[in-house]
Every structure is written in structure tokens, then in C-alpha cells.
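Missing here is one protein chain; the remaining ones are kept as they sit in the complex.
Coming up: chain A.
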């Protein structure tokens, strides 16, 4: 056994990263004053809780969070909205996709603080009074999932894909749905589902 000790330590300094992030334009202008007040303290210790108000599926949610909490972890661990899934935590798989405003966003790469004041829509916010959203129904009709783990992200992404005007052709749908990995590989059925739901979504 050769004898050359090596060591392992933290890859990067989250404190300095967060100090930068919290002070940057990532925090929207509408952010509440507490965020700004917390900024100095957070630079000292990011684990100190910060008050955040998130608008999720039309409801205001007041939370006290570690400043580094992502939208995904805020939804899952603090609001018990577990429909959005963690598949990589790196923005590589799309399982955590939610809408912020009209934009599809990987919620694992979005800090909760940065989403304050904006409308967040999750998979739980689509169906109304037991009526499924057309995209949800289309996923059922076309068997556009198997294990179902990527499905909430696929559906949120698919709705945005249609609204962006990227559902005109099969090739377009395939291209603009390629940010969402489905390991079961339901891809052809996902394309069929997006095609089915697109006209109804565009209508209103």
C-alpha cells in the first residue's frame, strides 16, 4: 500500500456564493424588506432563517427558510407540495419543473428567495374541482408515463411548450421537450399527448 495521504474538503464556499447571490439582482425588486434586512445576517451565517412569502398556486405562503433553500425544497420540505420531484438537483433532468409566471423553471436551481413575489404554479395547481387540466388528461389518454416520477415536470414543461408556440410540429415538440428526461422513455407518447392538448390550451 503506497503511502500518500490525500484529503477531501468542501468544493466551494457556499457562504461567499450566497453572500453574492443574496445581494445580486436575483432577488426581485418586489422582495419584502425582511429579505434585505436579513442580508447582512445571512452573509454571516446562511443557516439563519429568513422570512419569505411565496405565492404558490394562487395562495400566499409565509415561510421561514434557510436562505439557501431552493424553490423545490421549499415546496417539498416546507409546504408539503411533493408533486414536484427531485431527480438530480442539478437542473439536468427537469423532474422539478414548475412555472414561475409563464416561464418553465427548474425549481432545483432557483432559490426560494429569488422567487418571492412571483406566481409559482406546480402540478398540484393545475386541476380544478376534480377537472383535470387538458394536458393532464392528454397524458392519461396517450399513456405518456410509466413510473410517473418525471411526469409532473413533463406536464409543467409541456404546458409551457405549448404556450411558447413550440408545439407546432412533432419535431418542435421533441426538441422543446428535451429538457425533461424520462428514463422509462415514454417519449413518443409524450409527443402525442402534447399534440392532443395543444389546441385546447391555445384556445383558452
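Before moving on, here are some points about what is shown:
Assume contacts are C-beta pairs under 8 Å (C-beta built on N, C-alpha and C of every residue); 3 or more make two chains touch, one makes a residue touch a chain; residues count from 1.
As a working rule, contacts and distances are computed from a predicted model.
Between the listed names "ABC transporter ATP-binding protein", "sn-glycerol-3-phosphate transport system permease protein UgpA", "Xanthine dehydrogenase" or "FecR family protein", the UniProt record for the complex's undisplayed chain reads "Xanthine dehydrogenase". Checked against the hidden chain, the listed residues A:54, A:71, A:99 or A:150 yield one contact partner: A:150.
From the set A:101, A:165 or A:188, the residue in touch with the chain omitted from the display is A:188, counting the whole complex.
Counting over the whole complex, chain A has residues 1-11, 14, 45-48, 66, 68-69, 73, 76-77, 80-90, 92-93, 95, 122-124, 126-127, 132, 136-137, 139-152, 155, 170-171, 173-175, 177-192, 196 touching the chain that is not drawn.
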